[in-house]
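For this view, one protein chain was removed and the others were kept in their places.
Let's look at chain A:
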Amino acid sequence: MDSMVRNPDVKQRDAAQAVVVAVSSDAIFDPEVEQVHGATEPLRKGDAFSFMKAIQVVNERLLTLNSDETLLFDVILLSNDSEEKHSRIIASAKHYGLDIGRFCFCNKEDSIESLQSNEVKLFLSMDTNDVCKALQKGVPAALLYHQTDPNHQTEDQLKVVFSGDVIGSSEEMLHGLREQGFTETQLQGFKTAKGSVKEFAILMGEMRRRFGLEGSPLCTGLMTVWSSRDVCASALKTLRGWGLLVDEAFCLAGAPRSPILNLGFIGNTMKSSTYVKEGRDYSMYYGLEV
């Protein structure tokens, strides 16, 4: 059971045509450690804040090019907060002028269902478990991670970077993982991850094509973290087959990713999903690095 509240300040998108993105409220607004009863001032900005602003810029540019554009980002704020915080969340969104179309308030257990019923194309959260659960149910999701310097993020360009390791993965590579001890369920999970990012990638490809090569508010990229360059090449071709020609490509081959992602000019970044196997954590980088 969830309660959906439409934001009266924002023009509602046609959800069937739009790119519906659900963002956890804990990512947009800093989850406060102390609950101050009756507090009314706007919540502090969270780690996804500049990402929200960048989405707004893309939407504005799309509408400038075509005022009847329907391929826009449609943001749902997903909140598991207590009822007394609801109005404060709505008020904070208004205060910052955030382009949030709908607020979805529900219990944690019902989150996945809400995401599914709203046909969310991507779910973003800072909670590893939430992201994992969503992915396992086939909901495309990505983890937002702690940006070290929120002031260093650019707000005028949305950078969406896809994971080459999953997109470029092949049956052969998955077979290798089987030998590493991954179960069939988990391998199936990887395949699901690759499948669920496909739809989002197609949409990003379409959206990217609305803009020219230079000066686009939407910049797309590919990052391969630990696989070889051939996996990267395979990912580039796969994305191309899905209609997405990325602007940037990075192949790290195990080099630390964080210095690259933390650089201010790369803009907002989100982490990938984490696949947890007993005794080990494997980061399967699948989705969005924005």
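Methods note: a residue touches a chain if its C-beta (ideal position, glycine included) is under 8 Å from a C-beta of that chain, and two chains touch if they have at least 3 such contacts; residues count from 1.
One rule holds for everything that comes next: contacts and distances are computed from a predicted model.
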> Name the chain not shown, per its UniProt record: "Centromere protein P", "5'-nucleotidase, cytosolic IAa", "Autophagy-related protein 101" or "Trafficking protein particle complex subunit"?
Replying inline: "5'-nucleotidase, cytosolic IAa"
> Out of A:97, A:176 or A:195, which touches the unshown chain?
Replying inline: A:176
> Among A:57, A:91 or A:132, which residue is in contact with the omitted chain in the full complex?
Replying inline: A:132
> Which residues does chain A use to touch the chain missing from this display?
Replying inline: 26, 31, 126-129, 132, 143, 145-146, 148, 172-173, 176-177, 179-180, 213-214, 219, 221-222, 226-233, 236-237, 245-260, 262-263, 265-266, 271, 274, 276, 278-283
